[in-house]
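Omission of a single protein chain aside, the complex is shown with its protein chains in their original locations.
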Amino acid sequence: MQIFFQTLIGGVSLGAVYALVALGFSLVYRTMGLVNFSHGNVVMIGAYMASTFYLTAKLPFALATVIAMAVTGLIGVIIERVLRPLENKDFDLMLIGTIGFGIVLEALATLVWGATGRAVPSPVPAAPLDLFGIKVRTYDLVVLAIAAAATALLMLFLQRTKRGAAMQAVAMDHEAATAVGIHVGRSNAIAFVLGAALAALAGSLVGPLLYVSPTMGGTLGIKGFAGAILGGFGSIPGAIAGGIAIGVLDSFAAGHFQGYSELVTFLVFTILIVIRPTGIFGERTVNRA
Amino acid sequence: MSRTSLSRTLWSRFAVTAAAALLAVAGCSAPGADKDSTGKNSSGPIKIAIIDAQSGQLSSLGAWELKGAKLAVEEWNKAGGISGRQIQLDVFDDQGDPTVGTNLARKIASEGYIAMIGTAESAVTIAMAPILQQNQIPNIASGQSPGMVALKSPFLFLNGPTSTTYDETLAKYIVETKGVKNIAMITNNGSYGKGEHDAFTKALAARSITPVADQVVTTDQKDFSAALTTIRQKNPQIIFLGAEEVESGLIVKQARDLGITATFAGAAPQGTPVFRDTAGVTAVEGTLVSTPYMSNDLNDKTKAFAAAYKAAYNEDAELHGAKAYDGAQILLNALKSSNVATGKALADAIRATKRDGLLGSFAYDGTGVGIFATTIGTITGGKLVPAS
Partner (left out) sequence: MRTRATALRAGGLLILAVIGWLLPYQLDSYSIHVVDVMIVFALLAIGLGLAMGIAGQINLAQVAFFGVAAYATAILTTKAGYGFWTSAILALAAAAAFGLVVGLPALRIQSHYLGIVTLGLALAFTNWATNATITGGAEGISGIAGPILPGIDLSSEYLYYYLELIVFAIALAFGLFVVHTPLGRRMRAMRDDALAAGAIGAEVPALRMTAFLLASVYGGLAGVLYAGLIRYVAPETFSIANMFFLLAMVIIGGRQSLVGCVVGAAGLTLVRELLADYPTYAQIAYGTVVVLTVVFAPTGLAGIPARLRSTASRLGWTRQPAAAGTAALGPFEPYTAAQPVDSDTRRTEPILAIDNIDMSFRGLQALRGVQLTVAPGEIRGIVGPNGSGKTTLFNVISGLYKPTGGTVHVSGRNLTGASSHRLARVGIARTFQNLRLFGQLTVRDNILVALDDTRTYQAWRYLLWPFGIWRHDRNLRTAADEILTRYGLAAFGDALPGALPYGIQRRAEIARAMARRPRLLLLDEPAAGLNGEETRQLSEIVRSIRATGVTVIVIEHNMSLVMSLCERITVLAGGTVIAEGTPAEVAQAPQVIEAYLGDSDLSHDVPAPVPTEIAS
C-alpha cells in the first residue's frame, strides 16, 4: 500500500510537469490547429534559460523563470512567423516543419551549452514532508501549486478577457472570427507566445527535479503530447488530467515492468487512444461533407 | 504533366534488365579486388586513430579520453617520435552510436591507420571489434564491459579493469571488510548498467548473498519512486548503483528525498563530479566507489601526470584521462619495441608490453585485460578519498 501511494505521488509530481507541457500543446492546437512538435525542445530551451539565469547570473529562481518565459516567448514568435504561410493550409507539413525546428533547437542548445547538461539544485531546500511514512517533496508541492495557478490564470484569460475571448473565437471558426474583425494572425501569435512561455515555465520547474540536457526535450515533448491527446486534444482541463495520467501511468509501469516501462506506457497509450480518440474531455468534431 | 507514368515504369524495368545484362558481362572482374585495402605505409607519420563520442550525451567521456591520449602522444613526439617518425593522432566522433562506430572502423581501415584508441562505450567497441579484427587493427578500448572480453578478439585490449574486477573488489569490501549482507541493487538496462548488474550479482552470489531488492530502470527514466520505495521497504544498508553519472545522481537525490539513508556504492561513474553535482554534495556523502584511479595525489607518477594535464588543459585530471593516457603509453611502447610493426605483430607487442602506469601494473593476459585491481574510496565532503 505504501508503495502504491509513494508511486502515485511520484507519478503525480512528474505528471504535473507533463501537464504544463501538455497545456502548451493544447493551447496552440485549439487556437491555430497546429501540433507543435518542437514544443518539447522549447521546454528544454526554457530549462536552460532559467537555470542559466538562476545559476550563472545568480538571480532569484522566480525571476529567472520569468525572464526565461519572456525569452522563449520570443522563440515562439519566430517559429510562428516562419510557419505562418502554412497556417490553416497543410496540417501535416506544418507538423513536420515544427519537427525541423525541434531538431535545430536541440542542436543550438548543444552548441551553446554543451552536450553533457547540468544539474540544478532545488530552490526549495526544505526537507520532505512525511505523511504516514509517505514522503512528499516540498518542491513537488510547489510544482503542483504553480501548475494549478497557471491553469487557473489561463482559464481566466481565455474566458474573462477580450483578447482571450477573441482567441476562443478563432479556435472555433477562424473564418467567422476574421469576419467579425478579429485579427487571426495576432491571435495565433499570442497563442504561440503563451504556449512557449508555458513551455519555459515547465522547463524551469523541471530543472531542479531532473537534469537539464539538450536531449531532455524529446521525452518531455512526447510524453506531454501524449498527455494532451489522452486528455482530449485542445481541451485545457484535458491537458492537466492527461498530463497527470501519463505521469502516473509512467510511474506505475516503471514500478511493475521495470526496464520495459516505456513499452508498456506506449502500448497502453495506443490502446486508449484507439478506443477513444477524443480523449477524456475531447469534443467529437463533426466532419461536414 | 506530359510525362506518362507507364512508360516510366517500363523504362525502369528496362534499366533492371540492362543492369542484369551488365552483371553477366562484368561478373568476372570484381571491383576493389586489386586495391591495397590496408594502405599502411612504412614512411611518414605513424597514423593512430582515436574514436570516441565527441558529441552527444557521452561527449564528456570522449573529451577526457582525447585529452589523456593526446598528452601521451605529445610527450613522445616531443622526444622525437618512434624510429624517427612522428605520431599522428586523428580524432573521429562516433556520437556514442555503435553503427557510426562500425562506419568509422571501416574508415580508419581504408585510410591506413595502424592502431586505434577508444572507445569509452563498450557497445560501440563491441560493434567495431569484428571489423578491426578483420583488418588487423589493434584497439585499446576504455570500456569495462565483460562483453568485450567475451569477443575473444586478439586485437582488442582494455586500458583498465573490467566490471568484474570493479564489482568483485566492491563486493569483497562490502561483504568481507564491512560485514554488510543486507544489500539492494538498482541498475539500468543500458550496456553499462547491464554489465554492472551481472558482475555485481555474480560477485555477491560467490559470497552466497542474494540482494534484498533488484530493481531495473530504463536509461532515460526520470521518476524512480516505485523502485526506490520497494527498496526502502527492504531497509538495506547498502544500495548498489549500476547506472551512468546523471541517472545515478538522480536516483540518489530522489532516494534521499524519500528518506532512504542507506549508503550507496558503485564504480567509475560514482566517482565523477557530474554524479556528485546531480545528486548534491550532502546526498552522496559516504558513497563507496570502486576505482582504479583514486586521485591525482596518489603517487609521484599520478602527480606528474596531473601537473602535465593541468598545464596542457587548465583543468584537473580524472580517471578517464588517466586511463586513456595509460592506454596510449602502452600502445606507443609496443610500437617502439616492435619497431613500428602493424597488424598481428603489433598486437603481440602490445600483449607483451608491461607497464607500471597511473592505474597500477599492466600485464596483458590472453583476454586483452591488463590490470585486475581497483581500490575502494568513499566520497567525503564531495571528494573521493581512500576508504578506511
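To keep things simple, chains are lettered A and B as they appear, and every chain counts its residues starting from 1.
The rule we apply is simple: a residue touches a chain if its C-beta (ideal position, glycine included) is under 8 Å from a C-beta of that chain, and two chains touch if they have at least 3 such contacts.
This structure is a prediction, so every number in the text was calculated from the model and none was measured.
Q: Would you list the chains present here that the left-out chain is in contact with?
A: Listed by label, the shown chains it touches are A, B.
Q: Could you tell which one of A:11, A:73 or A:97 touches the chain left off the display?
A: Touching the chain that is not displayed is residue A:97.
Q: Per the definition of touch given earlier, which of B:60, B:119, B:169 or B:189 contacts the omitted chain?
A: Selected residue, touching the omitted chain: B:189.
Q: Using the document's definition of touch, tell me which of A:107, A:126, A:149 or A:172 contacts the absent chain.
A: A:107
Q: For chain B, which residues lie in contact with the unshown chain of the complex?
A: 1-9, 11-16, 18-20, 22-23, 26, 30-33, 35, 37, 55-56, 92-93, 95-99, 102-103, 106-107, 109-111, 122-123, 126-127, 129-130, 145, 147, 151, 189-191, 193-194, 218-219
Q: Mind pulling the chain A residues that touch the left-out chain?
A: Interface residues of chain A facing the absent chain: 35, 37, 82-83, 85-86, 90-97, 99-104, 106-108, 110-111, 115, 218, 222, 225-226, 229, 233, 259-263, 265-267, 269-270, 273-274, 277, 283-284, 286-289.
Note that in this section only the chains that are shown with their structure count from here on.
Q: For the complex, which residues does chain B have touching chain A?
A: 55-57, 59-60, 188-189, 215-218, 220-227, 229-230, 233, 246, 249-250, 254, 257-259, 274, 277-280
Q: Help me check something: in the complex, which residues belonging to chain A touch chain B?
A: On the chain A side, the touching residues are 2-3, 6-7, 9-11, 13-14, 110, 114-119, 121, 128, 130, 135, 137, 209-211, 213, 215, 219, 247, 250-252, 254-256, 258-259, 261-262.
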